[in-house]
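With one protein chain withheld, the remaining protein chains of the complex are depicted in position.
In this document, chain identifiers A, B, C and D correspond to the written order of the chains, with residue numbering beginning at 1 in each.
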Amino acid sequence: MNSSLYILPEILLTIFGILVMLADATMPRGASRKPLGWIAVLGALGALAASSWQYQLPAGTAYFGVVRIDAFSIFFHILIAGIVLASLLTTLDAVRPETEGLGELFALMLFGAVGMMLMTSAVELLLVFIGLEISSISTYIMAGFRRKSAKSPESAIKYFLLGSFATAFFLYGIALVFGATGTTRIADIAAALAGSTAANVPPLIYVGLAMIVIGLGFKVSAAPFHVWTPDVYEGAPSPVVGLMSTAPKAAAFAVLLRITFEALPSLHVHWVPVLWWLAVISMTLGNLGALRQRNVKRMLAYSSIAHAGYLLVAFTALSAEGVAAASFYAVTYAAMNVGVFAIVSHAGGYDDRLTLVDDYRGLAYRSPLLAGAMAFFLISLIGIPFTGGFFGKFYVFTAALHAGMIWLTIIGLINSGIAAFYYLRVALALFARPAEAAPVMAVERPSLPLLLSVFLTAAATLILGIVPGNVLGAARAAAQTLTVSHQQSAPEAAGAATDLSLR
Amino acid sequence: MTTDLHLWLIPLVPFAGFLVNGLLGRKAPKPVVTAVALIGALIPMLQVSALVLKFDSLSKPYIQHVGTWIQAGSFHADFAFQLDQLTLVMLCVVTGVGFLIHLYSVGYMAEEDGYWRFFAYMNLFLFFMLTLVLAENFLLMFVGWEGVGLASYLLIGFYYTRDSAANAGKKAFIVNRIGDFGFLLAMFLLIAHFGTLSFNDIFSQIALHPAWQGGFLTAVALFLVLGATGKSAQIPLYVWLPDAMEGPTPVSALIHAATMVTAGVYMIARTHAIFDRSPFALGVVAIIGVATAFFAATIGMVQTDIKRVLAYSTVSQLGYMFLGCGVAAYSAGIFHLVTHAFFKALLFLAAGSVIHALSGQQDMRAMGGLRKKIPVTFWTMTAAVLAISGFPPLAGFVSKDEILYQAFIAPNGGKILWAVGLLTAGLTSFYMFRLWYMTFFGESRSAAAQEGEAAAVHARHDSKLVLEAEPHTHPVHESPWVMLWPLIILAILSVVGGWMGWPAGLGGSNWFSHFLAPAVQSVHLPYEQATVALNTGALANGIVNTPNAAPSGDKQIELILALISTLVALAGWFAAHLMYCARPELPERIAASLHAGYATLKNKYWVDEIYGALIVAPVLFMARWILGALIDRGVIDGGTLAVGYTAQGFGALVARIQSGNIRSYAGWLTLFAALALAAMYFGWAARFIPR
Amino acid sequence: MNLGLFIVFGAFCVAGALNLLFQRHPINSALSLIVVMSSLAVLYLLLGAEFLAAAQVIVYSGAIMVLFTFVIMLLNAGKEERTHGSKLAYIAGFPGAAALLALLVFVFLSRRGSFGTTLLGEYLVTTGDLSRLLFRDLLLPFEVTSILILIAILGAVALARKEH
Amino acid sequence: MVPIAWYLVLSAILFSIGVAAFLIKRNIITVFMSIELMLNAVNLTFVAFAHQWHQVSGQVFVFFVMVVAAAEAAVGLAIIIAVFRARNTLNVDQIDLMKL
Partner (left out) sequence: MLNDSILTWITFVPIAGAIVVALLPRRGRVIQWFTLLVALLTFVLSLHLPAHFDYARHGFQFEENRSWITSPAIRYHLGIDGLSLWLVLLTTFLAPIGVLVSWRAIENRTKEFYFLFLLQQTAMIGVFVSLDLFLYYGFWELSLVPMAILIAMFGPNSGRQAALKFFIYTFVPSALLLVAIIWLYTKTGTFDFVRLQAALAAGSPAFTAQALGWVSLAFLVAFAVKVPVFPLHGWLADVIQEAPAAMAMVVAGKLGLYSIFRFNLGLFPAQARQIAPLMIALGVIGILYGALVALAQTDVRRLVAYSILGNLSFCTLGIFCFAVAGLNGAVFQTLNEGLTGGALLVLVSFLYERYRTNDMSLYGGLAGKLPRLATLFVITSLALIGLPLFNGFIGEFLVLSGSFHGHAGWVASAAVGVILSASYMLWAVQRIFYGQPSSLVTNRPAPDLNAREQITLWPMAVLMLVMGVASPYWIKAIDSAVSGLAGNPSLGITAMQTPQLSGAPSGKVTQ
């Protein structure tokens, strides 16, 4: 009984997912699937509430030490539930209500969320793996959901093949870590390495960690493991992209945080530089790649690579502040990216027909509200102050600078300067006069779910930018749980943080 | 000194006139505009008259602080006015001549569309000119200095629809700005050394330090000279003045003859304390003056536009004033300034009357025989011509002779200066009588105009009115009395004006010089020593002279010099008579035989063209092509673009990774997986991190 | 015996894998993969994982590979055309794969002493041991796999369904 | 007396062949098979380590991997069918509508 409370949000999501499936089966073909969406929304809300409620629970593990509920996992639970909620709303607006299989899509989103949540709270790599697979497989399916177009299945197959390829690496990594330590539990791994110094660390662990980083790097689309991202995002249905560019990534980052900070902090001398390079390459490749994109979705795909890079910067700080910054960044990125994809979904029409930058010309003249919101999200993505995007970046780089990562900070912020170019191109296109020859983007009146979704994400983005105090506090608490346990397991590593050769 | 003179009111009244006419004049009826303008000129004149009456009772200089203008750190500049002899003389000239010309303009400009505008500008000019002469510090003087330039700009460009007028106005302003640049630098130097710009503070500092000779004072003086050459149309910045004749004739009379252009002379006299310490600068002033005088006179000999002749004559006469100042005979310079104001204003006004009579004709070749038709104009003009040519006992004779005499007795090349000045006097006489003959004698060459064949164009030929209407002409006629009275008054002044400075050498007392002496005499008189010290040097060491106190033994010299110059003036007259009255075919023959020389003079030594080629064209070329095109468009815009394209190029490279092929992606992933593995295992990554 | 079996079935594995690589018809590749999987089952036996060996044969060789073959047949996949869509696969991929192999082999062999050796029957995992772990300690993951399977079914249905 | 390292090497070899097969094979189904090969290689590692550490959890892991592989296979093959329907080809080199 007590244990099941530790997975209460997951249970709720599963129940609602099954409800959606059952209800779907009872509905006649061609009927509007909207009620299913609202059921799913209820489920997401329930999960959100349940996750928030979990703060009441004493931090600890359940199910024989397989899941751990602490400030860290709850933080990500809430985030994932929120993303799913907003994405569901977006989907309700952007997909034709009578679309076949819409009910399955809603159910998949809920089930996928279960996997992601489990990833964040799992302290057993097996459960991490299963959660990862749940989240991955559900997103593979979602990517291929719009079967009428040629792009969507291609997107799905690319995602699927490359994703499985990366999963194999991740799994190999777990196997090697298991080989090195004889366990797949985070705490036990940390304990196994606790006594070891650089000299007697089993070398397998490095290879294992590298494999894990490769696998998770793929999932978070960190360059150079990002190659799938643009193609998949371009082809996948927009509402789904909003979800899969944020929630699974957040979960994967949470896993990476757990593994690096909780399981393997003692190896920081090896993994910090690797992540340093991943961060730099991600930021640079992502932003440069986005520069020439004419398709907004593809551009946002490159941008998500860059944002993964910014988030990785926080890792290199190797401090509680860094973890808090990474967590916070995940929230801000989610808020603005889900928001922007909500509008992309709506503006693109049911079939994502209009996704070129030029299609967005003059959106402000047809739908000022949407254009304004989109501009706001883009501005946040650029990192203009008083938006979440800025504060996230600011916090990340503050953490990095605290750790003495001056070059990383400079590279990162110059990158954010480059990034301004392509975001702004879209933002300004919104306000430019529409080209006369261009097909006019017939924007439907935004529906209630879209308004809700945009409102939620925009409000979140704004709040994160202006009064981030609460979220910051939660992020810091989350970071505390990771690093405190890390200090318990590897006290000398924490002490070593000051004499890193990187300084 | 207890009395409050309200000096600040003197400039402020015309300013009020400017405001009223400028803001409301467009809609106001013409008599109201006239009244406002005339009151704006009259009240200052009355105030000055009152000052004249009170003057002896004042302790001098009388200084009045009205308020702080600029206060920054320890530096401050005030709205402060001062009154001394020099100021008083200038005030009289400015308000007196100014009022007369205002009066004249009422008739002259009666037909004009921009009547209100004209008078607003005229009042504005008076405001700035009075500020200039009343200022107690350099900065306030600079206000007037720039302000009169502004008024000049506006009035030259009065017929703004005419490109030549607009160009002339612009040219005047810009050339003046070059001079102002010098003035500014002089002020910067003064601030750097004295921390103040107050005349009295600076001059008393200088007085306290007899050891200060040359050095930075020379620099200050030379920069001031640069300013003065701009405002007073001296070499090398005289080029704007002839073009300034595009303005209405009263403007030429007031601004470009009587008052504004003399501001440079006034400024040198005002700052003589600085010049006195810099023989070199004085030398420069003298040389510039005499060179300009000669140079402009030669050009004046061959001009055919009546106003241009007068313009070059003005430049030439200003050269005399510079010469006077340059030999430290400041009072002589100022004296010539005063007399010149009378007769040159008269010349211009009379010329205006002629032009008026001929419905706008300015070309002397189309004049002639006007003696009978416009007698008042003729006789007043005759007085002026005689005065400027230097016939005793007219005003011009007295003042010019004073300068020539002072030059003659100056050491170190003073004789050369005198000789050139004398030659110039002859030339002056020649071209003035040439003008006289061509305008008033001989056959009337303007017959065509009278027959209405449109050869002559009305003075306002380009003004807006005429644009729509046919150019209208009317018979030659005398001007209305409102124009003639100022002529008559000025003619009288031209005749008798010189008597107040009748030289001692000719039996006078040189009252003017003595009156002015307190204002322009050096506080310390290091002249003797300086002269001795400087005698060793050549021209570079300057030509200095004790200003006012001519050695009594030189009375004979003065007399002889006066005779010589009178003879020279007569010679000039004779030559003019010969060429333009007796044998009218002679000028063409001479021109033909001296072809090159004639062309040079006719084209004003091509100075405008040379400036155009050496300064204007290169500056424009640099602005347009080197800076505008090459640097701004090329390097700066191009650099921005290049950075942009480079980034985009990298972007294209990054996108090249995205071939769309799954196997390629897998290949990419594999390669980097291997690299990441190796990096992690061997800890390579750390090595490539910049720190 | 142990060594012999390892060498024989190890060789089978590698040969099967290589055959998968070199065969151009998907069916042949699928059959090669079955060889690999079955040989692996034997190796599992050698490593004392009896239950896994059985599961390997049943789940992998049986279920999964049957599915593969089924799809190959369904889609009537013919011989591969050796198209040249990707240079990067050769330029980057093969060196990468080789490096990966070299590195892994290097690590494994350089530390081979620390891994110990196997003796046939030295370590046997009974189904009981397995189920104790599976149904107690790893109860939650086990339950969660049901969601995974649910998703798989959902997805397969959603994706493979005919359009209307 | 087989050193565990040999098992590990064998699994590494299989894994690499799987990677290579992924790179070489043109037919999507075969590419997918190469992934299965890689997973099998990892499984061997797990089992080998389970033997080394005498830890059952390694074997359990393999069990889960099999389940996951089965689920993946179902989904993957469904996706392949969807792709085939949309594009009428199974050649990965021709699945490149989206690029750059």
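We adopt the following convention: a contact is a pair of C-beta atoms (placed from the backbone, for glycine too) under 8 Å apart; a residue touches a chain by one contact, two chains touch by 3 or more.
These numbers were taken from a predicted model, which means no experiment stands behind them.
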Which displayed chains the unshown chain touches: A, B
Omitted-chain contact residue, chosen from B:58, B:92 or B:189: B:189
Among B:163, B:588 or B:609, residue touching the chain not depicted: B:163
Full-complex contact with the absent chain, from A:38, A:386 or A:455: A:386
Absent-chain contact - pick from B:81, B:108 or B:153: B:153
Chain not shown: contacting residue from A:227, A:420 or A:482: A:420
Chain B residues that touch the omitted chain in the full complex: 26, 68-75, 139, 142-143, 146-147, 150, 153, 157, 160-163, 165-167, 169-170, 173-174, 177-178, 180-181, 184-185, 187-189, 191-196, 205, 208-209, 211-219, 280, 464, 533, 619-620, 622-624, 627-629, 631-632, 635-637, 639-640, 644
In chain A, positions touching the absent partner: 364-365, 368, 372, 375, 379, 382, 384-386, 390, 394-395, 397-398, 401-402, 406, 409-410, 413-414, 416-418, 420-421, 424-425, 427-429, 431-432, 468-469, 472, 476
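We adopt the following convention: only the chains that are shown with their structure count from here on.
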Inter-centroid spacing, chain D versus chain B (mean Cα positions, whole Å): 95
Contacts with two or more other chains, residues of chain C listed in rising order: 85-86, 89-90, 93-94, 96-97, 100, 103-104, 107, 111, 115, 137-138, 141, 145, 148, 151-152, 155, 157-159, 163
Touching two or more other chains - residue numbers and ranges from chain B: 655, 658-664, 666-670, 672-673, 677, 681
Parts of chain A lying in touch with chain B, wherever the complex brings them together: 157-158, 161-162, 165-166, 169, 203, 206-207, 209-211, 213-214, 217-218, 224-225, 227-228, 230-231, 269-274, 276-278, 285, 288-293, 406-407, 418, 421, 501-503
Chain C residues within the chain D interface of the complex: 2-3, 6, 10, 13-14, 17-18, 20-21, 26, 29-30, 33, 36-37, 40, 43-44, 46-49, 51-52, 55-56, 59-60, 63-64, 67-68, 71-72, 74-75, 77, 80-86, 89-90, 93-94, 96-98, 100-101, 104-105, 108-109, 111-112, 115-119, 123, 125, 129-130, 133-134, 137-138, 141, 145, 148-149, 151-153, 155-160, 163
Residues of chain D defined as touching chain A within the complex: 8, 15, 18-19, 22, 28, 31-32, 35, 38-39, 41-42, 45-46, 48-49, 52-53, 55, 57-58, 60-61, 64-65, 68, 71-72, 75-76, 79-80, 82-83, 85-87, 92, 95-99
